[in-house]
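What you see is the complex with one protein chain gone and the rest in place.
And now, subunit A:
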Amino acid sequence: MKNSMKILIMVLVLLAIPIVILAQTEEPKEKVITINAQQFSYTPGTVEVNRGDRVTIRLISTDVHHGLYIDGYEVSTDARPGQDGSLTFVANNTGKFVMRCSVTCGPFHPYMIGYLKVKPDYRLFGSIWLAVGIFIGSILLVIRRQKP
């Protein structure tokens, strides 16, 4: 029992090391990103920034009226052809955030989605760490129960 627990703790600590390494971030910067909106996707589909970056998104529509709303940051803008939109925010929250079209633009409008990724993604690393921990824990548990 004690050995199993020791192994589990050691494995979890070892798994945590890459998370700590990956969590090292760059200095915050000013970033200006242009996103093209066209039925029913954004280009680029994924925008990557670092925590603390001051991000300005310029939204250009090449067909109809589109919007852009960012989950978690709750900021939005919209654009029509020839009439660009813009929004600025400081990327303080880390992880993946969905960017959604906020103006009904056609049948696939609810599915018009892009991603904002703010690194480092502690949430993802932590979740994977937990899943692996559950796996190891379950194996140790069934092995431990096997012993008389």
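Basically, contacts are C-beta pairs under 8 Å (C-beta built on N, C-alpha and C of every residue); 3 or more make two chains touch, one makes a residue touch a chain; residues count from 1.
Assume contacts and distances are computed from a predicted model.
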{"item": "Hidden subunit of the complex - UniProt protein name among \"4Fe-4S binding domain protein\", \"F420H(2):quinone oxidoreductase\", \"acetate--CoA ligase (ADP-forming)\" or \"4Fe-4S dicluster domain-containing protein\"", "value": "\"4Fe-4S binding domain protein\""}
{"item": "Candidate in contact with the missing chain, chosen from A:31, A:54, A:80 or A:109", "value": "A:109"}
{"item": "Hidden partner chain, residues of subunit A it touches", "value": "38, 40-43, 45-46, 69, 71-74, 93, 95-98, 100, 102, 104, 106-115, 121, 123-124, 127-128, 130-132, 134-135, 138-139, 142-143, 146"}
